[in-house]
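Note that this complex is displayed minus one protein chain, with the remaining chains in position.
Then we have subunit A:
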Amino acid sequence: MKASIGGYAQAETVAHAIALLGEAGGEGRILAGGQSLVAALNLGTSEGDMLIDIAGIAALRGVKLDGDRLVIGALTRHCDLVRDPLVGEHAPLFAKAAPLVAHDAIRNRGTIGGSLAYADPAAEYPACAIALDAAIILEGPDGTREIPARDFFTGLFETARAEGEILTAITVPKAQDGERHVIREGTRRAGDYALAGLAVVMRDGRHRIGAFGLGDRPLLCQGAMAALDQGDVDGAVTALAQDVDPPSDAQASASYRRHLAGVLLRRIAADLGVAP
């Protein structure tokens, strides 16, 4: 199918993009790399969208340090995350997650902001964001606000972003000495959406686990986290089964996804050197 759109405009600045969103009167859709949005449009999930192309807004590009936080601009592409030295040093979870996103040709255009805003529950970055205790930066007609990642993802493809707002950046606490980041997922073939996946941050001996493909949104797995903090891997696997709420579909049953999540958690615990 072909995308059926209502119109297209290129935004020069964030303020311009916000003005265009207002002008579009509820039909506005932000277009960045297009690797999720254009696919969705091709599937005919919506018609008459007014596309606001933000790809040319220089202020949304790049990665920078701001005190004890790393600020990753919304237009930072998957391929940039893989090789950016600041990301590699201060938020290696994203550098490890990026190669798992789709394939080379898609990583060359898709953006972190697009993936976060699209909020596919099987996508890697939303789960990484909650595991990292990151914050999402939104700009709208009433100014800028920051929302913890764990509060940003509110449901299936749904977020706390208001209709007139744009996701401009994600900020991540800089990794501390000795902090460990691990991401693992199960897919039918390299690059597919995960059947189940876990992104784990170990900071000061405490664990934060973000699950993807295991619910209608990325999930912070608090039961498994508490058990893992105690070095109880079996307990963590048991708790994880309660933390997650996976769907059954043509790809995999809920029980298989739950089983897979436990397998991934055991492997991650081994990666992190947590007692078996």
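Going forward, a contact is a pair of C-beta atoms (placed from the backbone, for glycine too) under 8 Å apart; a residue touches a chain by one contact, two chains touch by 3 or more; residues count from 1.
Note that in this section contacts and distances are computed from a predicted model.
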Record-based protein name (UniProt) of the chain missing from this complex, from "Cell shape-determining protein MreC", "Metal ABC transporter permease", "(2Fe-2S)-binding protein" or "Activator of HSP90 ATPase": "(2Fe-2S)-binding protein"
Options A:20, A:112, A:202 or A:233, residue touching the unrepresented chain: A:20
Option touching the unshown chain, where A:18, A:50, A:166 or A:236 are the choices: A:50
Residue, one of A:31, A:75, A:166 or A:194, that touches the chain absent here: A:31
Positions on subunit A contacted by the hidden chain, ascending: 1-10, 20, 23-24, 31, 34-35, 38-39, 41-43, 50-51, 53, 55, 79, 102-106, 108-109, 189-191
